[in-house]
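Missing here: one protein chain of the complex. Every other protein chain is in place.
Residue numbering begins at 1 within each chain, and the chains themselves are lettered A and B in the order written.
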Amino acid sequence: MKKLLAIILAAAMVLGLAACGGQQEGAGSGDVKPPEPQGFEPKLGTEPVEIVFWHSASDAQGQLMDKYIQEYNQSNGKQVTVNAVYQGQYSDATTLLKSILSAENYSELPDVMQMDATGKVDYFNSGKAFTASDAQTQFEESVQGSYLDAALGNWEFSGVQLGLPFATSTTITYYNKTLLEQAGWDKCPDTFGDLIRLSEDFKANKINVPVIGTVPNTPTLANWLGQLGSYVVNNKNGSDGMADKLECVDNGALKTFLSEWKALYDNGALTNDALSTSAFVAGQVAIFTSSSSNIKSVLDKVGGAFEVGVAPYLRVSSSASHGATVSGSFLAMFDSQDQLKMEAAWDFVKYMTGEAVQADFAVNTGYIPANKAAFENSAYKALLASTPQFDVGPEQLEKTPSDMRSVTVGPSTDFYYAIMNNCSDMLANGQSVDETVSKMAEELQGLLDAYKRANL
Amino acid sequence: MKKRNLKPLLFLLPILIFSIAFVYYPFARVIVNSFSLVNAKGQLKGFAGLENYRYVFSRGDFAVALGNSLKLAAVNVPVTLFITIFLALLAEKKRRLSPVYETLFALPMSVSMSAACMIFKSMFSPALGWVNYFFGLSLGWFESRETALASCLILTIWMGIGFDFLLFLSALRGIPDQLLEASELDGAGLFTRIFRIKLPLISPTILYVLCTNFVLALLTSAPMIIITQGGPARSTTTLMYMMYASGFGSSDYSLAAVVALCAFVLSLGFTILSFVFERKRVHYQ
Partner (left out) sequence: MSRPDLNKGPKASRPASITSRERAADIAVSIIALAIGLVLIFPIIYCIFGAFKTPAEFMTPKLLPGSFANLDNFREALQKADLLRYMGNSFIVSFFGTTIRLLFAVFAAYAFVYYEFPLKRFWFFFILGTMMLPGDILLTTNYITVSRLHLLNSYLGMMIVSFVGASQMFMLRQRFLSVPKELKEAAELDGYGDLGFIFRVLLPVCRPVLVTLFVQGFITLWNSYLWPLLVTASAPEMRTIMVGITKLNSWEDENYWLVLAGVCISLIPSFVLFVIMRRSLRKNGLEGALVG
């Protein structure tokens, strides 16, 4: 009897505590707050103000970040001081953001935060967002025209401009120029068909190096299906609103892509493993695709071992359009209810995405400047003149269809690996394309349904 | 009499308070989540009954994850036990070089998991790694379906060696001399002495290492998060990785809760079983 009582007591203690914690949920609705357009009077510059900026820039990028902030603090002329805090990787910073929101401890929120694609929906749903759209309405100005459309569009969700693009990159093709020349190729393959022809020339020339080794994932699928004029999921790949349906099955785009993919493999042009930077640097694969922001580090790592060529992203077929989606990070602002701070945050965000910083960041890292004016910057022009490889990314963004979007889905990680595993299994287990399409469709739709069940 | 009953609780109180506040209170929330619809913001949206469990158990990757976790534990526990007991026996007697090799055996424990992951990832890199280069191999290690799980095992076993070795060493050194001398006089051979005398006498430590290593192996997540991302082709997807990727990464907190509960039940079940074995086989003086 006594034992029983003690157990019940312990259980009650625990559950009681949990119940206390449960009550505070359910708050924090109201996703986008209504703008207040009437009578805006700027306060910025009238008195000193401090704002907090969270970023995830480490290593060399971290140092650049420190440099820009120092310059801003010394010379903004508006009495603004930015306190920058490194908050770990994007995923760590997002965990922190979610924790603060569920603790409703809003005083811990920063004024400005650097986020990548994984934080988009969390930010949008935070209830504390002060979006770039809000800022433009409230401060009665428009900045949209100053930025590359593709870069801005990537940070739009449900018709709201979440923030402004800080780091912008796209996926491009890197190739071992020296090796390709030995096979008689003076330019990079453009389509999957070219890859097959290249692998035949490799064989003919006794070059025993895999042409390409990769496993498709969410971004690559978005690119290749996008080239075929299809989205992976509805609502423009989830950028107009939460996606809940696959859109690439009924229109046959997924099947077209997988057939081409299988042909690549069957013809010996494709290795069903992820052979990326280190394999490329070691000369163990001829071609790989990666972010345009890696140009500098790939060039550095290869040193003079062979000549590195950079070309636009591979196309599924010669009838597909060119291009690839944008990735990178954006600067998001939070609603501190303090007009002065919000003005300061907006001013700082405009500075970080302005000509000088964007050009300098591009020169030092290989990211694409998101600000149009930065393309006229002399330092950036000098870079393009000395290292033409850096021009491939920006040129590709211009060619990319304006409605191509990266994928935003709730179950993002599962989606990513489900695509990878299904594509990889098709080749490893010799499944037919139709079988793979139906398995993949079932698994991906199942993930969307599970998310919908709890969220929509 | 009354005072006697209160005293042990007084000694237990600090650890109990913190257990409840920082483990069981959040754990209760995990249990609640496992029976509820939870949205991406972590808010409860309704009661789901056993639906979450049905959903998780019906997913193809759950069986894979469970299998991989059990494989990790099934190999890690005996191999670690064998290696660390062997090392402790080797180092038991004090020799001139004892301090040197004891330190060498124990040092791996000073490296953090994330640092170890980066070191191993670099060492075992198929293209640029020292291991393939030195041994003339062309294995994919962490990057191929066949070897990824084994590579993770090597890493986790290595991480666990130092601490367990130290525990066994101090246990072996603590065996009273009379017992060993008596057995030597009886003419017992080396193996008899090890299996009949030493191992039974250090059985409390064996029980400890057995239980904690099983739990640690079942909760392994860092190598999968940092190096393999559960791949290639789910070959290193474990329960804990599933909790991260399909739970946190895909904003499905109910799934995370169900998977964590599975790991908890397995760990607790194994530990309780070990304690049944304790009653029969573990010798305390």
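Assume contacts are C-beta pairs under 8 Å (C-beta built on N, C-alpha and C of every residue); 3 or more make two chains touch, one makes a residue touch a chain.
Note that this is a predicted model, so its numbers are computed, not measured.
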Response to the item:
Sole touch to the unshown chain from B:F82, B:Y133 or B:F195: residue B:Y133
Worksheet, complete the sentence: Full-complex touch with the removed chain, picking from B:A74, B:L97 or B:A182, is B:L97
Discussion item. Touch as defined at the start, partner being the missing chain; which of A:V52, A:M115 or A:L258 qualifies?
Written reply: A:V52
Discussion item. Please output the residues of subunit A touching the missing chain, sorted low to high.
Written reply: 2-3, 6-7, 10, 21, 52, 54, 58-63, 85-89, 92, 95-96, 98-100, 102-103, 105, 108, 277-278, 281-282, 291, 293-294, 297, 300-303
Item to complete: Could I get the residues of subunit B that touch the absent chain, sorted low to high?
Response: 4-5, 7-9, 11-12, 14-16, 18-19, 21-27, 29-30, 42, 87, 90-91, 93-97, 99-116, 118-123, 128-130, 132-134, 158, 161, 163, 166-177, 201-202, 204-205, 207-208, 211-212, 215, 219, 221, 240, 243-244, 247-248, 256-257, 260, 263-264, 267-268, 271-272, 284-285
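Convention: only the chains that are shown with their structure count from here on.
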Discussion item. So in the complex, the part of subunit A that touches subunit B is made up of which residues?
Written reply: 10, 13-15, 17-18, 21-22, 25-26, 28, 95, 98, 101-102, 121-122, 125, 215, 273-275, 278-279, 281-282, 284, 410-415, 417, 420-421, 424-425, 428, 443, 447, 450-451, 453-455
Discussion item. Which residues of subunit B touch subunit A once you look at their complex with the stated criterion?
Written reply: 20-21, 24-25, 27-29, 31-32, 37-45, 55, 60, 125-128, 140, 143-145, 229-234, 244-246, 248-252, 254-255
